[in-house]
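These notes are about the structure you will find just below.
With one protein chain removed, the remaining protein chains of the complex are shown where they sit.
So, chain A:
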Amino acid sequence: MHSGTEGEEEEERERDARVVGGPDLRLVLLAPRHTGRMRPRSPLVAYLLLAPSLIGVTAFLLLPVAIAFVVSLFRWDLIGTRQFVGLQNYADLLTGGALLNSLWVTALFTVIAVPCSLALGLLLATQLVRAVPGSSIVRVIVVIPWVCAPLALGVVWKWIFQPSTGALNALLGVRVEWLTSPLLALPAVAFVAIWQQVGYVSLFFQAGLARIPDSIYEAARIDGASSLQRLRHMTIPLLRPTTFFLAVTQVVASFQVFDMVYALTGGGPSHRTEVIASLIYNQAFDSFSVGKASAVAVILFLLLVVVTVLQQRYFGRRITYDMS
């Protein structure tokens, strides 16, 4: 049984911290230690505590992935009997043009939407962290699109983009076929996605900026750094962990975008906005080729794993700064 008061124990821990690594490591070393005075607990407790989430992850994540893979090996229209076709669905998709087209469309959408939403989100955040009058109201306003249902936003923007009766063309005074032009449809869809996401992105950047001590900027100002130099050499590097998180989540979200595209263009014109999720939907519920739809879903899953690993490696090699 442990003897001694809490104060004595605290002193003992602080002494250990100084001896080993000094005050900077205090938080690490103040974590509970296994000193032999505590009886080791059975791993059964850990398993019990993990069980709810383990069951959830297995039932709602791993199992659907496994089922999707199994279904991808069959020709099945949901209604009739299943016919095992091995990897034929994958072969058909890789030799046909629909998958390559949707991969290309999704990649283009991601290349437009993710960097723009990150850049605009950062720009917005740098302005919103300033304690100017009304900034708290603006902070709320900019996240409203993010809390709205993408399908509803898609419908509203479809009205706005209408060539003859839409508000945008009325405002511009010209007739532009935003959603039916093969050249403009994807940028228009990406624009709506950026508009929706930028407030969400700025929220995270605001939190990241709030963690950067003012003293660092003061030192830079004294050294004569311009605002652009401070942004480039200080703010952006110091926000790297936030940027990494946002880049990963935004890329994953871009690869999974569906409802907004469905509402805006339905994948048209001529499949120019048919993203991967649209292809999955079309294969499953228009063509009733559930096997092919599952094969596309498996390919999307593998693609996202590869992209996320690459992002992790890219950002992992960069230095991050501990500002604690």
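The rule we apply is simple: a contact is a pair of C-beta atoms (placed from the backbone, for glycine too) under 8 Å apart; a residue touches a chain by one contact, two chains touch by 3 or more; residues count from 1.
We take it that contacts and distances are computed from a predicted model.
*Asks:* Can you pick, from "Sarcosine oxidase subunit gamma", "Heme lyase CcmF/NrfE family subunit", "Chemotaxis protein CheW" or "Sugar ABC transporter substrate-binding protein", the UniProt name of the chain not shown?
*Replies:* Listed in its UniProt record, the absent chain's protein name reads "Sugar ABC transporter substrate-binding protein".
*Asks:* Touching the absent chain in the whole complex: find that residue among A:Ile67, A:Ala167 or A:Val306.
*Replies:* A:Ile67
*Asks:* Out of A:Ala59, A:Ala119 or A:Val132, which residue would touch the omitted chain in the full complex?
*Replies:* A:Ala59
*Asks:* Just one of A:Trp146, A:Tyr217 or A:Phe288 touches the chain that is missing; which is it?
*Replies:* Checking the options A:Trp146, A:Tyr217 or A:Phe288, the one contacting the hidden chain is A:Phe288.
*Asks:* Counting contacts across the full complex, list the positions on chain A that touch the omitted chain.
*Replies:* Counting only chain A, the missing chain is touched by 43-44, 47-48, 51, 54-55, 58-59, 63-64, 66-67, 70, 77-81, 158, 162-165, 175, 177, 179-182, 265-266, 268-271, 282, 284-288.
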